[in-house]
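Let me begin by handing over the structure; questions about it come next.
As you look at this complex, bear in mind that one protein chain is not there, while each of the others sits in place.
A, B and C label the chains in the order they appear, each numbered from 1.
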Amino acid sequence: MQKPVIYLDHAATTYVKPEVFEAMKPYFIEEYGNASSLYSVGRSGRKAVEEARTAIARCLGADEPGEIYFTGSGTEADNWAIKGAVYAAREKGKKHIITSAIEHPAIMATCKYLKKEGFDVTYLPVDQEGFVNPGDVEKAIRPDTAIVSIMYANNEIGAIQPIKAIGEITRKHGVLFHCDAVQAAGSIPVDVRELGVDLLSISAHKFYGPKGVGALYIRKGVRLENLIHGGHQERGKRAGTENVAGIVGMAKALDLAIANMDQYAGKIRKLRDRARDLILSRIPHVRLNGPVENRLPGNLNLSFQFIEGESLLLMLDMKGIKASSGSACSSGSLDPSHVLMAIGLSHEIAHGSLRLTFGESNTESDVGYLVDCLEEIVARLRTMSPLYEDFVKANKQAAK
Amino acid sequence: MQKPVIYLDHAATTYVKPEVFEAMKPYFIEEYGNASSLYSVGRSGRKAVEEARTAIARCLGADEPGEIYFTGSGTEADNWAIKGAVYAAREKGKKHIITSAIEHPAIMATCKYLKKEGFDVTYLPVDQEGFVNPGDVEKAIRPDTAIVSIMYANNEIGAIQPIKAIGEITRKHGVLFHCDAVQAAGSIPVDVRELGVDLLSISAHKFYGPKGVGALYIRKGVRLENLIHGGHQERGKRAGTENVAGIVGMAKALDLAIANMDQYAGKIRKLRDRARDLILSRIPHVRLNGPVENRLPGNLNLSFQFIEGESLLLMLDMKGIKASSGSACSSGSLDPSHVLMAIGLSHEIAHGSLRLTFGESNTESDVGYLVDCLEEIVARLRTMSPLYEDFVKANKQAAK
Amino acid sequence: MYSEKVMDHFMNPRNVGEIEDADGVGQVGNAKCGDIMKMYLKIEDGIIVDAKFKTFGCGAAVATSSMATELIKGKTIKEAEMVTNKVVMEALDGLPPAKVHCSVLAEEAIAAALQDYRARHGLDSDSEYAGCPGCCGGCGRLEQQNRNGGE
Partner (left out) sequence: MYSEKVMDHFMNPRNVGEIEDADGVGQVGNAKCGDIMKMYLKIEDGIIVDAKFKTFGCGAAVATSSMATELIKGKTIKEAEMVTNKVVMEALDGLPPAKVHCSVLAEEAIAAALQDYRARHGLDSDSEYAGCPGCCGGCGRLEQQNRNGGE
């Protein structure tokens, strides 16, 4: 029997949609010219890049295509936003960064590096559901604050942050505001004007585009130091021969995502909710991590008490189900997810977490299969768990 | 009549070879998992990335696959090598960089930025053919020299530098040595062990691989600061979801290039030499820029007196011939190529330069057509040139 | 990332469970780090006649527990003490670098169970088992030291 493959890790990466792949194809072989060259093969590359820029500017609600800069990843866009802003602000004596405790490593590791370099970093806490309080942002702002960076939607627990409210505050105080919208773009509406952000990062492979392409929105008039120096590409702000095919793919993918967003979000929200409700009703000792409302439609994050996440992942994989976990063991570090810790989970519960992120390829029947498998696997792992043994014994004791 | 398209700008970028494209394809749609994830779809991505790393390590003569780190471009690899090295050396009080006057902007702009940041940069001159003198490197080394960065082969005039001799010197003095081999890799043998380099950059789209993928060789034991911070990819040294398809494409392309190198180099050298000889014999007032020996097999760089390069490019383009120029006008800056200036050309002669870089797609008949077109266009532009008018008048005067 | 042997011992772990009348029980690791191993031993005439485990932890933790119990069954105590983390790892065709600590945990769990056996039976406890590379606390000795005044 062919084992089914049920991909429930769309927040990690997505496949390239066939339409996107078709759009990219000509730029590998036929239209291969250097987009910065003068002659016609190159000009078609240039034209494709500029059309992609225009499309992405439109998708993100930017005032002008010229506010979009292509990068080699979402991580690069995040690095550029933060380092570029604080290096540019350094001469004005500004050395303070405000961010949250639940940012992606692309922001966290950048801030840690900058701290070592002498910058000050404030990590705002989040509440039990995973939300930043805009009031906390306001309180944290200092005269020397160079930038505030808060993600739009969290990659682990899907919490959608009050970006607009934060944008009003940063604007009031004249502080630069960066938003990591890597998880949001393509799943929920992202409008830089409405949000009031100055800088915003996206990454193509999160919305059915290719890996290795990102973009940074830089509001007109905002000055960043360059991160990657060299040739005059991207109007002298990001050097390196343009990844024409990748850029075309990103624009096509975002266009498609936005055209189908309501339908897509409706569908995956329904699957997600159904999975959540079935699991919570059929499996005991499960905790929902993250919020119920204001959550990415495809994101589900659960902790299964007494068991460890990596084991769970491996057993699910054996059943053909691809998921992820905030367990330390799955990342190679010793501590479990900083996001789960930030919303107040104990280490033990955090280690037992499972992230299921639904997407285009999922169906109703996937949900049924998932829940059946989970029920069986969780039970099996619990019989192997010394923690569950202790729990059962303690219960027996109490019942006596 | 269908206008022929003759691509003579292989040094700017190449198309993706069909075999390379085929190798990449599965990693867009079927094998799309995140290479850093735990389950099997991701594992096939991981496996592909590691096989690519092994192949590239082999192609470059590295001791271990673990010495190869993937980046988003050749430019990023160059930036990382220099910034990573000098930032890591900063704490030891080292703040001096040695490079040449003819490096690619990826190095030049990086050094300029670092100079602004307080580092010292020595730009070594080159001789009339475009070669760095290893003795100059030795003389320039100071106790506080953090890194020497000399390119393997120049992108404009094709001069192949005495890297091995320089490597012996840097090793003797215990100074780190970076080599930008972006133009060399795939065209001439590149063996990090034989060359004695510590760091070496390559870029896939220069050897019939995809754009937006590069690699940095980092000799085991060499410590660099990270350039892009975030997740644990590339063993914690270069964050960002791996561009699996791109990485696979780079490895396949380099493998193919090395397997066919002798044949390929022989073919394009023959075409290049024939074009050079025909042009020099049929068109008056032409100068060969760069060396005769120790030159990339596909590179030809000529200056046509009395005319300007961009005009020449545009007219060639109208004939279907794609080339490039060191003229300022083609780059958007005011000064002509720093490389042509460094080998001692006057502004006027530098503005009249034409770079023709031969590659796989070229044939004997391309050469004939090229020379015919050039002869006609050069004559035409000269009749329009006030400089040629002056020259002719002065000659008449002298003849009287 | 895991070898086939690891996956086999993870998916089909040998010796899962408890031994009700165990002669020695040892538990190492803690939930904070994401790994707990509990080892039950049945010992007769100095020979380990049965071994069982329960493990909360990753694939490697389960597999090393399984392999460790397999390796010590039928062995004398002294022989069991030679089942170091290296032996367990080799028997599993290796572990990824980030997972080596799981094999150390398995070694420590055996040691802890044997220590418990000795304590229960009033046997001479030199407190050092052959494979101990220094005191990691896995065997409970560090804790004991701390209770004794921490010297």
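Everything below uses one rule, namely that a residue touches a chain if its C-beta (ideal position, glycine included) is under 8 Å from a C-beta of that chain, and two chains touch if they have at least 3 such contacts.
On a predicted model such as this, the values are computed, not experimentally measured, just so you know.
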(message) With the missing chain put back, one of B:101, B:188, B:261 or B:387 would touch it. Which one?
(response) B:387
(message) For a quick check of understanding: of B:5, B:314 or B:373, which residue touches the chain that isn't displayed?
(response) B:314
(message) What does the interface between subunit B and the hidden chain look like in terms of residue numbers?
(response) 306-308, 310-311, 314-315, 318, 327-330, 332, 334, 336, 346-348, 351, 383-387, 389
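Quick note on the criterion: only the chains that are shown with their structure count from here on.
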(request) Please work out the Cα centroid separation of subunit A and subunit B, and write it as a whole number of Å. (result) 35
(request) Report, in whole Å, the distance between the mean C-alpha point of subunit A and the mean C-alpha point of subunit C. (result) 40
(message) Centroid from C-alpha atoms only, then distance subunit B to subunit C, rounded to Å. What do you get?
(response) 57
(message) Going by the contact rule already set, what residues in subunit B reach two or more other chains?
(response) 38
